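Every protein chain but one is kept in place in this view of the complex.
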Amino acid sequence: MKRVPITGGKMVLTPDEQAIETKHLGFTISPHEECGVEEAVRIVESQGGEVVVLTLGPPEAEEQLRECMALGADRAIHLVSGEEWDAQATASALVDAIRGEEPFDLIVLGNESADAGNYQVGIRVAYALGLPVVTGLKGLTVADGRARCEQEVATGRDVYDVALPAVITVKEGLNLPRYPSVPAKLRANRKPVDARPVERPAPKLEKLRLVVPEGSRKQAEILGEGAAAAPRVVEVMQQLGVA
Amino acid sequence: MSALVFLEGADELSLQALTLGESLGDVRAVRFDGPYAPAAWAKAIVDAAGDADIIGPGSDRGNEVLAHVAAQLDLPFAANVTEVRGNDVTRIRWGGTLQEEARIHSERKLLTAAPFAFAPSSSPLQAEVLSPSLDGSVTVVDQVAPDSGGKVSLADAKVVVSGGRGVGSSEGFAILEELAELLDGAVGCSRVVTSAGWRPHADQVGQTGTKVSPDLYIACGISGATQHIAGCKGAKKLLAINADREATIFAHADYAVVGDLHEILPAITAELRKARAV
Partner (left out) sequence: MTETSSLPTTARAVVIGAGIVGNSLVGQLAQLGWTDLVLLDKGPLPNPGGSTGHASNFIFPVDHSKEMTQLTLDSVRQYREAGVFTESGGIEVARTPERMQELQRRMSSAKAWGIDDVSIVTPAEVKELVPFVDESVIVGGFYTKSVGIVDSLRFGTIMRERAQEQGALSVFANTEVLGIDVEHGRVSGIRTSRGDIATELVVVCCGVWSPKIARMAGATIPLTPAVHQMIDVGPVPHFKDTKGTIEFPIVRDMDTNMYERQDGSGLEIGSYAHRPILHEPEEIPSNEEAALSPTEFPFTERDFQQQMEDALELIPDVLNDESVGIKYAINGLLSLTPDGLPLLGETPEVKGLWSAAAVWVKEGPGVGRALAEWMTNGESEIDLQSSDIARFYECQRSKEHVKARAAEGFNKTYGIVHPAEQWDSNRRVRLSPFFSREQELGAVFFEAAAWERPQWYESNAPLLEEYGDRINRREAEWESRWWSPIINAEHLAMRDRAAIFDLTAFCIFDVVGPAALETVQQVSMRQMDVANGKVVYTPVLSPSGTFKSDLTVMRLGEQQFRVVTGGAHGMADLKWYADHAPADGSAQITDLTSAWTTLGLWGPRARDILASLTPDDVSHEGFPFGTCRTVEIDSLRVLASRISYVGELGWELYVPMEQGAKLWDLVWEAGEPHGVVPAGIGVYGTTGRLEKCYRAFGFELDADYNVVEAGMAWGKVKTPDFVGKAAHVEHRESEPAAVLCTLTVDDHTSADGTKRFMLGREPVLSKEGKPLVDAHGRRSYVTSAGAGPSIGKHILLSYLPPEHAVVGEELRVEFLGEHYPVTVACNDSTPVFDPENARVKA
């Protein structure tokens, strides 16, 4: 799980161009992972077991671990580092922590994080653990030691079938995550977080700086105001051949 | 210097990846037949590549196969690059609303080309078909057709009528449905709408939803957050309808109507019916 800022407005960078300016922003669980936590909780709710949530992030990421536990995760492991890690180092740190949790049935990650978008941490984790991996899931059924995984493609859904233990990466839309209830929030505060400081190794894909791309501001043609614009809209639709 | 380029097919993103490969040196293009098996495909690519750079398209599969390649080689992989300068690359983050300049600490480059960052290659395409060994590897075992209830799918629709916070409620989408049906199009929505539970996630257009490329995208009551724009920038034309004259969406629009969508949409529907009745 990764803590990411809630953006939506104009992106503003810190003066050193190493990060987004977040002093006005809230933070959340990266959307794919929120669905991942929800899915894991649903599996455990119906089949029993335990959900452990794992993150590599700054001390403040404890807030998101608590959010995950409010969604239903049982406990959390927090690899604490204030720096941004590249995908290889992240996968390696996660694997070290996961090895301490054996045996397990399923490792769930987001397909890619909302901010870095590296598309690879889950796959690297699977290789390091010697486990099968399926990515980009929008559907999952776990039964009899196997996982039926559905991946969205242009023509519908491709289905994979893997034996557990396995690694999967999921996408938003897999489910609609619950809103945590007040008692769940209060319970989450009492659940354990195992915080472990970790040292970042030298990055192999080294971030030099961030850049806000210049927006392409179009000059829209105003078709009119209010309902009176309707005839003109239909004209345009006819010109575009869609009417 | 040479590069091996993995092509999904003759699609636009693959041809863009080819352009990126060509910019790095001699290109060898490869593709696969048969069922999709990312680990096995990656193994075949690794075996074929020697010590060449490996390039793929910035599609779901391109990124997935390259990630497998990277894991097998234990090398860094830069996804969705827009520019390469020696060992430095520019790649996109946040679905394209931010760029990162990064340095690859490796002799070999493993990259995918960010969608629409490069012109499609016009070189005659002669991709070599690789034959992976599928022994025990994870592969597609079944396919499920899209569940669209007989309607045009969002990804394929020629017209998308999309609603945002301004629609106001789940019921408010009725007028969008009506117009979409009339235009043989699909209904989309922004992330606030799915968060509010007004529409299913399958209707969400945006960075974490569906990316659409219709001929006309009608954004109704959508403010124009970057996460949404990331999903609809593939549209050929964008018509924005918004009560707020200065909404961000207008900066991305080709056509604008200012006013209350609850009045404007029914008027357009009525006008369309009238035009067709003639």
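Worth a mention:
So that you can tell them apart, the chains are marked A and B in the order they are listed, and the count of residues begins at 1 in each.
The rule is simple: a contact is a pair of C-beta atoms (placed from the backbone, for glycine too) under 8 Å apart; a residue touches a chain by one contact, two chains touch by 3 or more.
Note that the structure is a prediction, hence the values are computed from the model and not measured.
Shown as candidates are A:99, A:185 or A:209; the residue that touches the absent chain is A:185. From the set A:56, A:106, A:149 or A:220, the residue in touch with the chain omitted from the display is A:220, counting the whole complex. Although one chain is not displayed, subunit B still touches it through residues 243-248, 250-251, 256.
Within the complete assembly, residues 6-10, 12, 23-27, 63, 66, 178-186, 189, 219-220, 222 of subunit A touch the chain that is not shown.
As a convention for this text, only the chains that are shown with their structure count from here on.
For this pair, subunit A with subunit B, the centres built from the Cα atoms lie 18 Å apart. Subunit A meets subunit B in the complex at residues 7-9, 11, 20, 31-32, 86-88, 112, 114-120, 123-124, 126-128, 132-136, 150-151, 153-162, 171-173, 176, 202-213, 215-218, 220-231, 233-234, 236-238, 240-243. Within the complex formed with subunit A, the subunit B residues making contact are 36, 38-39, 60, 63-64, 66-68, 70-72, 74-80, 88, 90, 92-106, 112, 138-146, 155, 158-159, 183, 185, 194, 197, 201-202, 204, 207-209, 215-216, 225-227, 236-237, 239-240, 250-260, 263-264, 266-268, 270-272, 275.
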